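Could you have a look at this structure, given as structure tokens, before my questions?
Apart from one protein chain that is not included, each protein chain of the complex appears where it belongs.
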Amino acid sequence: MSTQPASILSEIVNEATGRRAFLTRASTLGLALPGVGLLAGCSTSDPDQTGGAARSPADTGTAVPQAGTVLQNSNSRLDTAHDVSGHTKSTAEGAAIGVQPIPFRRYDPALPPLSRERTLRLNWSATEVPIHISKDVVVAAWTFENDIPGPVVHCRVGDTVEFSLTNRGKIPHSMDFHAAQIDPKVAFRSVLPGESLSFTFRPRHAGAFMYHCGTAPVLMHIGSGMYGAIIVDPPTPLPPAKEFVLVQSEFYLAPKERGVQAFDYNKMLATMPDYVAFNGRPSQYVEEPMRVKVGDRVRFYVVSAGPTHPCHFHVVGEQFDTMYLGAPPAMPLRGVQTFSVPAGGGMIFELVCDIPGEFPVVNHGFGHGQKGAIGFLVVEA
Amino acid sequence: MSTQPASILSEIVNEATGRRAFLTRASTLGLALPGVGLLAGCSTSDPDQTGGAARSPADTGTAVPQAGTVLQNSNSRLDTAHDVSGHTKSTAEGAAIGVQPIPFRRYDPALPPLSRERTLRLNWSATEVPIHISKDVVVAAWTFENDIPGPVVHCRVGDTVEFSLTNRGKIPHSMDFHAAQIDPKVAFRSVLPGESLSFTFRPRHAGAFMYHCGTAPVLMHIGSGMYGAIIVDPPTPLPPAKEFVLVQSEFYLAPKERGVQAFDYNKMLATMPDYVAFNGRPSQYVEEPMRVKVGDRVRFYVVSAGPTHPCHFHVVGEQFDTMYLGAPPAMPLRGVQTFSVPAGGGMIFELVCDIPGEFPVVNHGFGHGQKGAIGFLVVEA
Partner (left out) sequence: MSTQPASILSEIVNEATGRRAFLTRASTLGLALPGVGLLAGCSTSDPDQTGGAARSPADTGTAVPQAGTVLQNSNSRLDTAHDVSGHTKSTAEGAAIGVQPIPFRRYDPALPPLSRERTLRLNWSATEVPIHISKDVVVAAWTFENDIPGPVVHCRVGDTVEFSLTNRGKIPHSMDFHAAQIDPKVAFRSVLPGESLSFTFRPRHAGAFMYHCGTAPVLMHIGSGMYGAIIVDPPTPLPPAKEFVLVQSEFYLAPKERGVQAFDYNKMLATMPDYVAFNGRPSQYVEEPMRVKVGDRVRFYVVSAGPTHPCHFHVVGEQFDTMYLGAPPAMPLRGVQTFSVPAGGGMIFELVCDIPGEFPVVNHGFGHGQKGAIGFLVVEA
């Protein structure tokens, strides 16, 4: 390959304006991320990319091509570069402007129950659609299942997750589950508009994992809303608790255009967000708090989707009696006031609600946290 | 409540200039933090806010109203918005300009000894006063006890801390101890100028905890100097050591006005500090180092007050043989060169001084650390 990564990266940083620069950039960055071959202009099969068939699915991930699905894009121009070129915004070709936006609603932070079955079948769509993240702010979102974050997935170590993604948008998208052990080149490759992909995996480790679109440039796809949480229970369940999932993320927005704010790639690179939110809506749990009873153990699964900043997670008026940096129940920390969940990571925070009250749940890095990464845990007597 | 968090937050980020925008902002953000009801325009009692009386104080925090103290502000306009409106600086109404500044002095980093009594009675004042953070730089500080940081509190797990705060400033202030398990809505609520509040708590977990003013906008109150450390010893004391408390914080300053630099809220939101310091004075322990003897075990209690950045804590020429991410003595890490203390968090770092020398103590994230988060540990033969 004759790419010149540094010089092209230089174009991103120092210019990132012209259409040509962006096309070049996106193609190059594609090389560095899942769906790699897709962008290299290779339109025919590559043995390394047809994988899955000869691989034992036992205890590992497999990626089986669906009928009617090509394993790689047939034309490199059809990847992300196609649509975000020129203005480097999420509104490529008006995809998400001029459409009726999805109304504001609270994102339910409660961890959904486990299914009885040990196989989860998830048939999701990637979409490009305007969404209200507050009554007054509409963003030109790229989503899984028309929401930011996408749905919470809840399973156990050793369960089988059969996942399929249908791309109902106008640019390529993909899916990267942090809980999967699988060949990203095959399973996490980009899916063309109108096409589908499926893969299967069995989570090996318990924890709070991120998922996200990995199509290049991944900063743009995460930054535009394509992320969520998959919670994996250990073989022996953790103690009973009221369980909440909080996905922190940043919003980098362009000015309103016909009532909608696109996501802005250059602002993402400048790392100064307009909002930081738990579960996609700034301060939503201030208005409608999380509620538990005195005596409840509360378990927070905190995922930092980023795309860039960590979450310095803290509950005002409380400490975490138990905290897991890695897979529970190993190596619990005790008596933690605040811990930093890295971008692209997830951690578990537990406390016992001994007293009634209204406890703010915050990102204690307030320069960013003040922008909406805040909510209330109300403990009722 | 009919607030519209996102749109108002938008005003902060994109404008944050006009008086009206700021008033709206501060009121809204108030909703998201302790003292919530205070800002919502509710001037009558709320059962949830009168708490404390019916709650058992045993092993938990209690907040008992002092004679002459109202449990909530009677007028939402009296909160922070009142004074920082317009120029969004800490010099509201000249409170801290035109007053004789507190002279420069070294902040003693030594952990103060435990008292013999198991009950600590702390009667503190919140003030607004100019302070020398160096010979030439005077800041328009908001403080606990006329200092940045406030005094170090030292107690044991299970001790009783009886705390009262009298607000001798011109705007509301409050106190949030990270070591307390208590209803923030009651105990950490804002106190009007001239009034007092008291509450009692018993720390449950050992560690290095932050305390700070939680009045909205909390970024402004932490950013203007209202923070400090409370060190909680475990039931079984840790091994004998020379113990130091280092509170790292950032300074975001406006240009000099009559010799004083106010804190600047917009710079806080931009997260690019002018100084980063241990214990409130850039590089003070370069001039007057911490001193120990060969053979001493040294224990650093490091608190990152932020408001935004972590401290990548490191001692040049040494490694930490023991480090606690959570409550000691559980789960010690061994052989650590550098660890990141999150904003709003605290950790414990230990080393044994085998050899004499001069060991720089730094925030190894030098883009920020170079701005004053640096000092010396001198080990004398």
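By written order: A and B. Residues from 1 in each chain.
In this text, a contact is a pair of C-beta atoms (placed from the backbone, for glycine too) under 8 Å apart; a residue touches a chain by one contact, two chains touch by 3 or more.
Fair warning: this is a prediction, and the values are worked out from it, not measured in the lab.
*Asks:* Using the touch definition up top, pick the residue from A:F188, A:F251 or A:F278 that touches the left-out chain.
*Replies:* A:F188
*Asks:* Tell me which of A:H178, A:R334 or A:H364 is the one touching the absent chain.
*Replies:* A:H178
*Asks:* Since one chain isn't shown, list which residues of subunit A touch it in the complete complex.
*Replies:* Touch with the absent chain occurs at residues 1, 3-7, 9-10, 12-14, 29, 31-34, 36, 48, 51, 55, 59-61, 176, 178-188, 204-207, 209-210, 214, 217-219, 222-223, 268-271, 306-310, 325-327, 330-331, 340, 342-346.
*Asks:* Please output the residues of subunit B touching the missing chain, sorted low to high.
*Replies:* 133-137, 272, 274-275, 281-284, 286-287, 310, 312, 314, 316-319, 321, 323, 325, 331-340, 354-360, 362, 364-372, 374-376
Just so it is clear, only the chains that are shown with their structure count from here on.
*Asks:* So the centre of each chain is just the mean of its C-alpha atoms; given that, what is the distance between subunit A and subunit B in Å?
*Replies:* About 33 Å separates the centre of subunit A from that of subunit B.
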